[in-house]
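The full complex has more chains than appear here; those shown keep their coordinates.
Chain nomenclature is as follows: A, B and C, assigned in order of appearance, with residue numbering initiated at 1 for each chain independently.
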Amino acid sequence: MISFKTLHILNKPPEHSRFSLCLAAIGPEDGLLLTENGVLAVTQRLAIHRERCFALAPDLEARGLSAHLSSDQTVSFDGMVGLAASAQNVISW
Amino acid sequence: MSSSLPEQTKTPAPAGVFTLVITGAPYSSQAPQTALQFAQAVLAAGKRIDRVFLYGDGVHLSSSLSTPPSDELNLSEAWASFLTENNIPGVACIASALRRGLVNEAEMQRYELTASNLRPPFEIAGLGEWVDSAASDSRVLYFHKGG
Amino acid sequence: MSTLIIIDQPPYGSWDGREALDMAFSLAAFDQPVSLLFCGAGVNWLRKGQDAAKVQQKSIERNLSAAPIFGVEALLADSDACGRYGLAESDLLEHAIITDFGPELTNRFDHVAFAG
């Protein structure tokens, strides 16, 4: 199980003011999970080059974006539970 | 990758108990749907949910009158079934609920209202329930409206 | 009395898009001229290959494809937003037309409205 200091869960599109707020709060040992319209970041190649960045598969598939991200960066809801359980803290943006 | 931050270098055991706080309304945000799929995965992983707390616009999830078209998921109903089947308390914050017109029998009588519309097993209680979770070892996860 | 309904919210995260579509279809049902404009993150409603069932929602792809049949005059997509979200015309659902957002566009309509 991958372990982080803080897992940031981001469900806002890149145009939302809280999107950049979240990016500014990510520390070097932190992880990022894109959910809901947060997954639209993959279309702009935002944030997804960083280590420990993941996106929720059902949200990618709903939006027709599965091909935009390699499978080792996508997680199911089971994977989301694992990430949320193993991080020391979780912040939902 | 190294960090200059000295505190919290321990790696604690993975969280085994979750509290879910839902602040986004159904049929307005995706929050209650995402939270439900997450909750189902929590139980499937053999972990526990001690409480689901509805806050702000999230209290609309506890409405007994929500009637979406028959080809759309009834989220209030789906959540109520999930809570009942798994014996998980569902609590709507009283201040959020009263402002937004979600009331149980007791509040109906206290404020002399014409009806009650809280769907069982949801209950109404104060923020103390949330504080209780936040102060415990439970991992508190928030499901806000997205955008 | 022509109307432009604008959708600037991305799909599935809110109901604004669906309720905007209902507005457009209602106008069309009453024989009122209406077009739809997708801009900002709203252009993502037009991306091919969506699978709404994955988030337990209904697809609106069929509705959008049928929009011209039901009398919606045009499905417009803002070019800047399409560029920002990596959408070429070939990535868009049938009938969608890429156009430029601005006063020249909105001035062509008597009413311009958002659903929320």
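Basically, a contact is a pair of C-beta atoms (placed from the backbone, for glycine too) under 8 Å apart; a residue touches a chain by one contact, two chains touch by 3 or more.
This is a predicted model, so every value here is computed, not measured.
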item: Total chain copies in the file, per protein type; value: A x2, B x2, C x2
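Convention: only the chains that are shown with their structure count from here on.
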item: Distance from the mean Cα position of chain B to that of chain A, given in whole angstrom; value: 22
item: Whole-Å gap separating chain A and chain C, where each centre is the average of the chain's CA atoms; value: 27
item: Centre-of-Cα separation between chain C and chain B, whole angstrom; value: 33
item: Residue list for chain A, restricted to those that touch at least two other chains; value: 11, 13, 36-37, 58
item: Touching two or more other chains - residue numbers and ranges from chain C; value: 10, 12-13, 55, 57
item: Residue ranges of chain C touching chain A (in the complex, touch as defined); value: 10-13, 40-41, 44, 47-55, 57, 84-86
item: Contact set on chain C toward chain B in their complex; value: 9-10, 12-15, 55-58
item: Interface residues, chain B side, partner chain C - complex; value: 27-30, 33-34, 37, 71-73, 145-147
